[in-house]
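As you look at this complex, bear in mind that one protein chain is not there, while each of the others sits in place.
Take a look at chain A:
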Amino acid sequence: MAPLKNLETEYPIIDSNFQNFCASHGIFSVEDFLIHDLYMLAAFAEQNVSSERLKEGITQILSIIDDMHQPWLNGMELLEDAKRNKHFLPTGIQGVDLLLGGGIRVGQLTELVGPSASGKTQVCLQTASNVARNYMMLYLDTGNSFSPQRIAYFLGKTNELASAQAKNQILQKVMSNILCHSVFDIFAMFDVLHQLESNLRCQERGGGCRIRLLIVDSISLLIAPVLGGTSTRGRALMASAGYLLKKLAHQHNLAVLVINHTVGSEGGTSKPALGDSWKSIPHSRLLLSCDRGSNVYNVSILKHPSMASGKAARFVI
């Protein structure tokens, strides 16, 4: 919220006279203009001595405000961007890839929900090992569940016929493509994500190998401690985290996969944690469960932008 006088060097029309006029109406920064009625302000400016200059100043402010929002796009431009950038990242699990029409969608926030020991981390690790063959990825680990041995195991399974040297090469490449951070509270996650955002913005101009996948295992462990009670701060933090993830996904062409756990609900059934306010944040929600005593998993769609909920698939890891 920079004060208005910082703009004076760049826009000389915003001189001290203009700043005083604004201050008399309780406006000290550009953000304050957003909640004031600009037409009323212009009407007040009319009564002032230097009305023309003041109105020019208001017009200048409006063009600054015009830079404060995202650009307007039409349908064709959106479609072009989707075709060029928003591909699918295959997870390597056939059942999941078929169900989702190719894999996890770049530009979207996908949520994987399941009770404990339902294979959520396994799906994450398998996806990580598959995507890291070709792209870099960032794994945010909240519960020390990241396991390099497991990644090596998944790679070994899919490359059974390759020579030992080739296997080793692939393993080296995959391991160097995975960036793993441990975060134990939501503020640490915000730190990492903001750092990622500024890195990606720099990289965009310079080119180079970019991150394609972001996994947060699990976001519910970060958010659940701040939710609850009478304060609304927890839900505000949760919504902000969701929007930051969606912004990263869309503007920097990442696929984002977050893990959520389940809690009990009335009637003894279980439902996803984090509540109703979180429900409308992810693009897709998938429910994962494991057949007891076997390694056969079920995944079904709870919500998807273009598919009916209830569609399911089975797979083995």
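We take it that a residue touches a chain if its C-beta (ideal position, glycine included) is under 8 Å from a C-beta of that chain, and two chains touch if they have at least 3 such contacts; residues count from 1.
Here, contacts and distances are computed from a predicted model.
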{"item": "Missing subunit (named according to UniProt) among the choices \"DNA repair protein XRCC2 homolog isoform X1\", \"Glutamine synthetase\", \"Armadillo repeat-containing protein 8\" or \"Pyruvate dehydrogenase E1 component subunit alpha-2, mitochondrial\"", "value": "\"DNA repair protein XRCC2 homolog isoform X1\""}
{"item": "Candidates A:K5, A:R150, A:H181 or A:K279 - the one touching the absent chain", "value": "A:K279"}
{"item": "Contact with the hidden chain (one of A:I13, A:A42 or A:I65)", "value": "A:I65"}
{"item": "Touching the absent chain when the full complex is considered, from A:L99, A:I211 or A:L227", "value": "A:L227"}
{"item": "Touch criterion as defined above, residue of A:D37, A:E52 or A:D291 at the omitted chain", "value": "A:D37"}
{"item": "Missing-partner contacts on chain A, residue numbers", "value": "25-26, 28, 31-39, 62, 65-66, 68-76, 78-79, 81-83, 86-88, 101-102, 108, 224, 227-230, 232-233, 235-240, 243, 246-247, 250, 263, 266, 273-277, 279-280, 283, 303, 305-309, 311"}
